[in-house]
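Only one protein chain is missing from this complex, and each of the others stays in its spot.
Take a look at chain A:
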Amino acid sequence: MAEQNKELILSVRDVKVHFQVRQGNTWPWQPSRTLKAVDGVSFDLYAGETLGVVGESGCGKSTLSRAMLNLIPATAGSIVWLGKEMRGASHGDWQTARKDIQMIFQDPLASLNPRMTVAQIIAEPLRTHKPELSNDEVMQRVRAIMVRVGLREQQINRYPHEFSGGQAQRIGIARALILEPKLVICDEPVSALDVSIQAQIINLLKELQREMGLALIFIAHDLAVVKHISDRVLVMYLGHVMELATKEALYARPTHPYTQALMSAIPLPDPELEKAKVIQILQGDLPSPINPPSGCVFRTRCPRAIEDCAKTIPPLHESQPGTLVACIRA
């Protein structure tokens, strides 16, 4: 990816999303504790590229994506969208930004209002952001986008419960694309679908991305899916970025010990290779984001951890061309 030639659309610097939580059996006057869901994430996103975000459950991928849309406001850091600082921006500025940033959700059926027809669901972004359009024009665009995502026009008056999961996700994609946004955030868009449907949806997304010049932030925990669709991949662990690399570099030469462990867990299609493979199993569980380890958050489970790892949070640095890694030993 020749990033220098590309237009920078989103620049995220040291974003933190912290929640004040109160645990059970505490008095109201006791101080609440801080849950660090996302703790200092930085990345850039260029027009038309796909950034994959991977990490285990609870590592803050979804919270990060919600912060990009101010659904969960970031508590610190900076989010620059098309050259404009969005953190703490007014409601009106966010409304303007939302015309260009849309989202696709994990559970396709749950993300559609059961009491609205397909037409009403897909038209909602148009009615919200372009109220000046006539009813005929709205319906014309709805029909056009339905055909484009592989739905049949005749289904326009149907209700979500009459669709399968894959079709419902197509409705979700149509809703996200009807405003012709610049960025679509996909929060595990295929993990609720079965494998053959997953491939259809992923290929549809790639196709639409090429046609419309979309940038995608693609959140997943399936590394094979991420490899298929991404240009660059961001590996997260406990709210921190572990590694940010181009797809080629990451899958060929994973640098961070956490990424290496993840890669070793991908099943290989060749049974001979699969048998010979050594899966590097991480010991223990994900630590609590309320009380994260000092220094490098991964050190408690890292096979290569040394004493220095506990001292400072390792900064993201370039270890080889195309790879940024947060590890003092890489």
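By our rule, contacts are C-beta pairs under 8 Å (C-beta built on N, C-alpha and C of every residue); 3 or more make two chains touch, one makes a residue touch a chain; residues count from 1.
What we mean here is this: contacts and distances are computed from a predicted model.
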Open item on the list: Suppose you had to identify the omitted chain by its UniProt name; would it be "Gas vesicle protein A", "DNA ligase (ATP)", "Multicomponent Na+:H+ antiporter subunit C" or "Oligopeptide transport system permease protein OppC"?
Closed with: "Oligopeptide transport system permease protein OppC"
Open item on the list: Out of A:18, A:33 or A:98, which residue would touch the omitted chain in the full complex?
Closed with: A:98
- [ ] Decide which residue listed in A:11, A:78 or A:155 touches the omitted chain of the complex.
- [x] A:155
Task: Of A:89, A:116 or A:212, the residue in touch with the unshown chain - done: A:116
Task: Hidden partner interface residues of chain A, rising order - done: 69, 71, 94-95, 98-99, 102-103, 105-107, 110-118, 124-125, 128-129, 152-159, 161-162, 172, 175
